[in-house]
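With one protein chain withheld, the remaining protein chains of the complex are depicted in position.
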Amino acid sequence: MSQRSDYMGIPSSTGHFGDFGGRFVPEALMPACLELEAAFIDAWADPVFIDEYRTVLQEFGGRPTPVTYLGRFSKKFGVEVFAKREDLAHTGSHKINNVVGQTLLTRRMGKARVIAETGAGQHGVATATAAARLGLECTVFMGEVDTQRQVLNVFRMELLGSKVVPVTSGSKTLKDAVNEAMREWVTCVQDTHYCLGSVMGPHPFPWMVREFQSIIGHEASEQLARRGVGVPDMVVACVGGGSNAAGIFAGFANTTARLVGVEAAGGAAVSNGSPGVLHGMKSMLIQSEHGQIEEAHSISAGLDYPGIGPEHAYLAAAGRAEYFGMGDEEVLVALQTLSELEGIIPALESAHAVAWIMQEAGKAIPRGSTVLLNMSGRGDKDVAQVRDILRGRE
Amino acid sequence: MSQRSDYMGIPSSTGHFGDFGGRFVPEALMPACLELEAAFIDAWADPVFIDEYRTVLQEFGGRPTPVTYLGRFSKKFGVEVFAKREDLAHTGSHKINNVVGQTLLTRRMGKARVIAETGAGQHGVATATAAARLGLECTVFMGEVDTQRQVLNVFRMELLGSKVVPVTSGSKTLKDAVNEAMREWVTCVQDTHYCLGSVMGPHPFPWMVREFQSIIGHEASEQLARRGVGVPDMVVACVGGGSNAAGIFAGFANTTARLVGVEAAGGAAVSNGSPGVLHGMKSMLIQSEHGQIEEAHSISAGLDYPGIGPEHAYLAAAGRAEYFGMGDEEVLVALQTLSELEGIIPALESAHAVAWIMQEAGKAIPRGSTVLLNMSGRGDKDVAQVRDILRGRE
Amino acid sequence: MKSLEVHLRELRATGRKALVPYFMAGVTPDWTRHVAAAVLGGADAIEIGIPFSDPMMDGVVIQEAAQRSLAAGTTIDTICAELTGASSGAPLIAMTYYNLFHHYGLRRAAGRLSASGIVGAIVPDLTLEESEPWREVCDDTDIATIFLVAPSTTPERFKTLASTTQGFCYASARMAVTGRAAGDGDATRVVNAVRATSDVPTYVGIGITTPAQARDASQRSDGVIVGSALVDTILRGASPADTEEFVASFRRAIDE
Partner (left out) sequence: MKSLEVHLRELRATGRKALVPYFMAGVTPDWTRHVAAAVLGGADAIEIGIPFSDPMMDGVVIQEAAQRSLAAGTTIDTICAELTGASSGAPLIAMTYYNLFHHYGLRRAAGRLSASGIVGAIVPDLTLEESEPWREVCDDTDIATIFLVAPSTTPERFKTLASTTQGFCYASARMAVTGRAAGDGDATRVVNAVRATSDVPTYVGIGITTPAQARDASQRSDGVIVGSALVDTILRGASPADTEEFVASFRRAIDE
C-alpha cells in the first residue's frame, strides 16, 4: 500500500492534481475563477471565516454527524462496518457542507446572488437552503427531464425562495444543467457566484469543495480514534462528482487506510472513461470514440454524471485510491439489506458503497477488516422510485 | 407566573397527573402495564440502560440535535427565536427518542416483537427503524385511509422489515389505529410490547414517553445556557399527543419560562375539549355532547388526534402551561415563511408552533423576548401535500 | 349484595347454567324485541351494549354494530327510554366503555340506568384501580359492577377482582377481543383461579360462538356469555324469531 504524506494537499498554482484539473473555461469566466481562488485562499486562512463556517455547520447543519457501528450488518457480512452519517445532516446529505462554505464565501465576496446546477435536486435544495439562510438570491438550473422526474425537489427549492430554471439543451439532464449554469455565469459573474455542487469544474472548485467537505473525514477520523477503532482498514464512498468521497478520503489520505470509490456502473468515469476536458476541468470522462461526452446511466440520479472530480482521477492514476462500478441491481438489494438490518434507508447513491462492501466482504475486504462507509445521504428522496421499481416486478 | 419546583416529576403510583392519567384498559392488559411500569422504573434507574439509551441516540439517532438561532426570522418578527432541531434526528423527527427507549426496554423485558400505531407514518417509520436495528419483529397499525394517503411511509416501513396492517374500523385513521393496536396487544401481550407513539395511553406510557423525550428539553436547556441565552422567556411546541412538547417542556418546567403548546385548531383538545377517557387514559378529549369521540381535523396528520397526553391536561389545569389552537391557513403561511427566511422546511406539525409565534410576536410574546421553538420534525414528508394545496389554488 | 348477584346465585343453586346473550342497543329499530325473544329462548340475563365510538375491547362484529347504532342516533337516553317500561323478564346488564358514563356524569348515569331497569354494568376499560368513583355512585343504586378476569390476570389480581366484582365474574376465555378467536381457550384455568378465591358466580365469555362451545364452557363454569355470534346474525337481518331460536339452540346444548 502506497503511503505518502502529501496526498490531498493544495493543488498546483494552476489547480492541477498531477495531470488533471486546471481551468478550461471561457475567458469571460477566468477573472471570476481567479477572484474566487483568491477569496477562498484568503477566507480559508482566516480563523473568523473558518469559525463561522464551522459554527453554521454545527448550529444549522447538524454537525458533527455521528459514526454508527452497523452491528447486524457487520455480523452478517463478517466485516466491521462503521457508517459516517451524512444522511443526518440538514437537507439529508453531505451537500450542505459545501453550500454553507460557498454561500458564506459569496457573502464575503460581496455578491448577492448564487446560481447552481442540480441533477436530482439534492445540491439544488442544499444551495437554496443555504442561500435562504443568508438572504441570497438563488437560481438553480435543472435539466428539464429532471424537473419532471423530481417535481417535489423543484417545489422544495421554490419553497426555499429559489428560482428553478428547466434546461432544455442537450440531454436535458445534469451535464446540461452544468453547461447552462456556466453560460448563465458568464452573463452575471459580477454579482453572482456559481455554487458548484461537487469536486469538479475549474480550479479552485475541485480543491475548494474538497476542503469544505473534508470536515467529514476529519470528524470521522477523530470519532474512530475516540472509539478506539483507530485508522480503519478501508474507507468506502460512492462517487458521482466525488465530493462526499473526497471529503471522507481527506481524513485518511495519508494513513494506511485503503480508499475505495464506488461509481455507478453506467457512469464509471475511472473504470470505463478516458482523460478529457469538460466543465472546466481535465479529468476522466465517459466519451464516445470521437470525444463527444456520453450520458451516464444510473438508478441514482446523483451518480448520473459522465465525469469525476480531477483529484479522484489523480488518486486513481497515482494508485492511492481504487474505483469500482456497481450495477443498479446490486444497489437495490443493498438498499433493502441495510434498511432491514440497521434501520437506515440509504440514498441510492450511498447504497453503491454498501453494495460494494456486500460484494467484496471476505474477498477484496478481508474478513474482520474495519470499514468506514460514508453514508452520504438518506434514502427518503428515493423511496418513491424504489417502490415503483420493486412494485413493477411483482 | 407560577413557579413551583415539582412540575413534570414522577406521577402518582397509579399514574395520575392531578385529575388526569391513570389506567383505563381491559383487565387482560393490566398485567402488561404493571410489568412495563416495573421494567421502566428498573431500567430508568439503571445507569447501564441509561447509558445505552443515550449512546444509541447519539451514535445512531444523531443526538444532540443543535439549537439554531433563526436570525432572519427573529429580525422580521421582533422576537429572538431559537429552534431546537429535532428535524435533524434520524427519521426526521423527535419520534426516534421514544422508540429507541422503548425498543431497548422491549429487549430488556425479553420480548421479541413490538407493535405500534401510526397516523401519517412518522411514529411507524421510527418504530420500524428502531426495531430493525435490534432485530425485533414489528407490526404497525395504520388507518386504511392513512395507508392510502401515505403510501410512501407504508413502503418505508416495509423496507425496514415491518408489517403494516391497514385498520378498517371506525374512521380508519389514527384513533382507530390505536384501538386496533390495543386489541392486538391483548392477544399477544406475552411476547409483544406495544410501542406507543406519544405521551398518551395508560400509565406508565405518558410518563415513560415523556422521560424518553425529555432529552430534548435537557439538551436545549444546556445548549441555551452555554450560548449565554439562559432560560428563554418562552418555550413553544406543537401538540398532537404531546410528546415533543412534553420533551422540551421537561427541561424548563421548573424555570420561569412560559410554556406554550400549540394544537391544531381542528383538534384542540385543551381549548375545545372536555375531560374524558380514551385509549387508556383520562385526559382532555374532543367529544360529542354524548361522549362519543370525534375525529380531529388538521392539515397535519400528526396533530390529527382528538386527545392530548394527560400530563398536558394537568399542566393546563394547573396553569403551568398554556395551549392554543392554530388554523391550517396560518400554518401553511408559517411553513413558507420559515422555509424562505431560514432554509428550514418545518413539518406541518412544527409549523403550528411557528405560526403561533408569528401571530403573537409583539402581542402575547413581548418584543425582544427569547423564544425556544421546538422544531419537532422536518417538512419533507409534507412537501407533496403542501404543493398540491398551493397548486390547487393557482 | 346487589339483587343481580342474589338472583344469579339463586340460579346457580338450582343447578342451571346461566346463558347471557349480548345485544347492541339500537342496532335495529326492533332491538328490544330481540331482547324479549332471547328471554323466551332461555336467556337468564341480558347484556345491553351501549354503542361507543372507540370500542377498544371489541372485534369487528360489535364494532360494526356499534357504528350502525350510533349512526341511528342511539344514546344512553334513547336506550333507557326504550327500556323503561318494557319488562324483559330477565336482569339487564349494561355493557359499554367508561367515557360514556364519565361524560354523562357518573351519578347521573347510574341513576338513569337504574331507573330504566338495568341492574348491572360491565365497563371493560374501567380497571379495578380506577373504579372507585363509579362503584361509589352505584352503591346508591342497585347496579352491580361486573369485572373481567383474563388469562393474563395475576394470582393477586384474581383475588381482588373476584372479591370486588358484583353479580358475577366475567372470565375471558382467551387473550382476545370479542368475536375474534373461537373456543373456550384458557377458560378452565381462569374459572378455577376465580373459584380458588371466591364463590361468586363465574361466567365464561369471549370466543363462545357455537352451542357446543357454550356447553363445554358452561360445564367448567357457572354460565356463558354469547356476544358476537348473536350480534352477527342480527347484523345479517335475523328476526326476533330467529333470535329466539338462536338462543334456544344454545340453551338446549347447555342443558343437555
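Letters A, B and C name the chains as they come in the text, with residue numbers starting at 1 for each one.
Basically, contacts are C-beta pairs under 8 Å (C-beta built on N, C-alpha and C of every residue); 3 or more make two chains touch, one makes a residue touch a chain.
Since this is a predicted model, take the numbers as computed values, not measurements.
Could you tell me which shown chains are touched by the chain that is not displayed?
A
Of A:31, A:230 or A:362, which sits in contact with the chain we cannot see?
Considering all chains, including the one not shown, the answer is A:31.
Out of A:75, A:163, A:183 or A:367, which is the one that touches the chain we can't see?
Reading the full complex, the residue touching the unseen chain is A:183.
Can you say which of A:280, A:309 or A:377 touches the chain missing from this structure?
A:280
Which parts of subunit A are in contact with the chain that was left out?
Residue positions of subunit A that touch the missing chain: 14, 22-32, 34, 169-170, 175-176, 179, 182-183, 186-190, 274-280, 282, 285, 287, 290-294.
Just so we're on the same page, only the chains that are shown with their structure count from here on.
Taking contact as defined at the start, I'd like the list of chains shared as neighbours by subunit B and subunit C.
none
What's the chain with its C-alpha centre farthest out from subunit C?
A
Hey, which chain is the most central one here, using CA centres?
B
I'd like the Å distance between the centres of subunit A and subunit B, where a centre is the mean of that chain's Cα atoms.
Centres of subunit A and subunit B (C-alpha means) sit 35 Å apart.
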